[in-house]
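If you scroll down you'll find the structure; I have some questions about it.
Every protein chain but one is kept in place in this view of the complex.
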Amino acid sequence: MMKDTYGTLAVKAAMALIAALLLFAPFLFQDVRAIEVAARICIFIVLVASYDLLIGYTGIVSFAHTMFFGFGAYGAAIALRQMGPGWDAVALGTLAGLGLSLVVATVIGLISLRVKAIFFAMITLAAASVVLVLASQLSQLTGGEDGITYRVPSLFKTATKLAVDEEGKVLRWFGVRLNGKLAAYYFVFFTSLVLFLLMLRITVSPLGTVLKAIRENEARAEAIGYRVVAYRTFVFCLSALVASLAGSVYSIWLKYTGPDTALSFAIMIDILLMVVIGGMGTMWGAVVGAVLMVMAQYYLRDLMGAASEATAGLPLLPELLAPDRWLFWLGILFILLVYFFPRGIVGTLMTRGVRA
Amino acid sequence: MSGVMTRASETLGRFGGVNLLPLWIALAAFLLIGVPSSWVTLTVAGLAMGMMVFLMASGLSLVFGLMDVLNFGHSAFVSFGAFVAATVLAALGGWLDGGPLLASAALACALIAAIAFGLAAGLFFERVIIKPVYRDHLRQILITMGALIVSEQIILAVWGGTPVTVPRPAFLEGAWIIGDVSIEIYRLFAFGLGALVFLGLILLLNRTRIGLLIRAGVENREMVESLGFKIDRLFIGVFMLGSALAALGGAMWAGYETLITPALGGEMMIVVFIVVIIGGLGSIEGTLLGALIVGLTANYVGYLAPKLALASNMILMMAILMWRPSGLRPAVK
Partner (left out) sequence: MSLLELRGMRTDIGQYAVLHGIDLAVPEGGTFVLLGRNGAGKTTTLRSIMGLWRPSPGSVHFRGTDISALATADIARRGIAYVPENMGIFGGLTVEENLILATARGRFDGARLKRIQALFPALERFWTKQAWSLSGGQKQMLSVARAIVEPRDLILIDEPTKGLAPAIVAAMAEAFREIAQETTILLVEQNFNFARSLGSNMAVIDDGRVVHRGTMADFAADKEAQGRLLGLSA
């Protein structure tokens, strides 16, 4: 067994740190915004990791990942809205999302049998855009552009008290209220953790080895005896299911689901950026990518706003530095990374500092 | 299932082959629509739209056929073409009302500006974005996607997010009324221009040495190199041509829609890809065929079953792929 490189040790240390920060987030960061950021990070770690399973481990490029995320999110959301805030709605909605994702993923996967692998990416793109339009057209069900709000099971309601003190007021630990919001956060955290560990387990299992073999040299894998098409369809369905679950959990956390939180191409682009920045083909890359990007989304914009004002006199620069244009800079970063560091931060780190 | 396919193929073959598919679609639509005047309007719209999409898509098809490069950023040229043309037309706004000669000059300036921008942007794009990732399909998809994102942001930064109105020359406004039928003049113009470009491309490909090299290169790059031709230089030229055509398509589209947003590129991207897939990669004839089919279908379905309109492109693509997995008229390989 080769000893881990220094880089790998550094990455693992960083992972442990991030896990700890997320675990104790409500206690470490007392403001509301920070909890939102933390929850979003958890969800996106799962979303990006499931995408990495596709693109990094099996070498499949798909633009339909957000679509499956949306299926899960809207499934739970619609169920909660129609059936009221009960656990039966949660279960039914989540299952509906999973079912739809499985069916669609299988259909798309089977189509890839008949066409060149290259067309697959384009087909997923077309499918995702059709679903996007459908969602805005079926506004009775989905709330169209505005999305839908709904109540969630009482366990997660902010007003719910998990424990009370002598006076009947909600108990505080280290200054943090033990209320429904806390419960909701840990719901998000632990489901994300479980899903992430599940995918990690898959990548080191025999299945993971087969996937890597397919990515390296498809013809050879086929020659050795692996039904490549079956494996690819399987992985595609699996990642779709995980994305769907992530969507359901997210929709319960947000108490709102709309195109911009669950279906838009902006999310797909975010996923791509995260997986490239973090590093394809390493589950840890998903963690790093998600953390960096989500933090950038929230905090970079403030920075850019300041920079934009500072350069007010110059041509074009103020417009490019405006907070709304943060995607421009991330896009440039993305291009540079794909060019210079195709392995992303984690990938490059893990190959550095080889120990004798 | 495949028995049906083969019989369908044979029947189609007897009736002129895939080239006449647009005709059959038009005829089927005629039967379904029933009202001749509506049918004519829709058909003209469909053909015009098809021509403009052909302009946008032909570059992508050639580039992929010749260079084996997947440019997911292709529709950025469409966007830029549209906005550049709109800006020029707005700047020369006075000319547009000053009689047909002056208005034509303004239009010509706008189109030439779009083409010039496409050529320059194409050169930059090929050298900076594409060349570093020549053989790697995965990185090509990613890096060109990144370029698309950056392009859209640049357009947002330069032109802002509000929709831009596109002024048109006076003599292209309005419609010809023949009995019950109303035919928009701009649509005829779009169709005519597109047809001219198509003919020009056919001449280029079939009557010139460069065209010969391109056609040979699409089939077998290695062999062309072994005959002593530096195919790299050909790549750059074809890429620039493709980008210029896309920009021209965008400019024409701007005039068609008269209201453009930075999301234009993203919106057209799906349609362009569907056209290229349906038509088959590497051939202009295939792209034209695909574009006309998509244009006609979109307009007919939009009239007959509006809810299905966007899904119709996808369904069409899947149906054709089931029948011909390489597209209708791919380049011979």
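Letters are used for the chains, namely A and B, taken in the order the chains are written, and counting of residues starts over at 1 for each.
In the analysis below, a residue touches a chain if its C-beta (ideal position, glycine included) is under 8 Å from a C-beta of that chain, and two chains touch if they have at least 3 such contacts.
All values derive from a computational prediction rather than experimental measurement.
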In the full complex, the chain left out is in contact with B
Using the touch definition from the top, which of B:Met223, B:Leu259 or B:Met322 touches the missing chain? B:Met223
Just one of B:Ile177, B:Leu212, B:Ala305 or B:Met322 touches the chain that is missing; which is it? B:Leu212
Take the complete complex as the reference. Which residues in chain B touch the chain that isn't displayed? 209, 212-213, 215-216, 219-220, 222-231, 331-333
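Please note the rule applied: only the chains that are shown with their structure count from here on.
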Can you give the whole-Å distance between the Cα centres of chain A and chain B? 35
Which of the residues in chain B end up touching chain A in this complex? 70, 129, 132-133, 137-139, 141-143, 145-147, 149-150, 153-154, 156-158, 266, 269-270, 273-274, 277, 307, 310-311, 313-314, 317-318, 321-322, 325-326
State the interface residues of chain A toward chain B in the complex, per the touch definition above. 55, 59, 61, 111, 114-116, 118-119, 121-123, 125-127, 129-130, 133-134, 137, 265, 269, 272, 276, 316, 319-320, 322, 324-325, 327-328, 330-332, 334-335, 338-339, 342
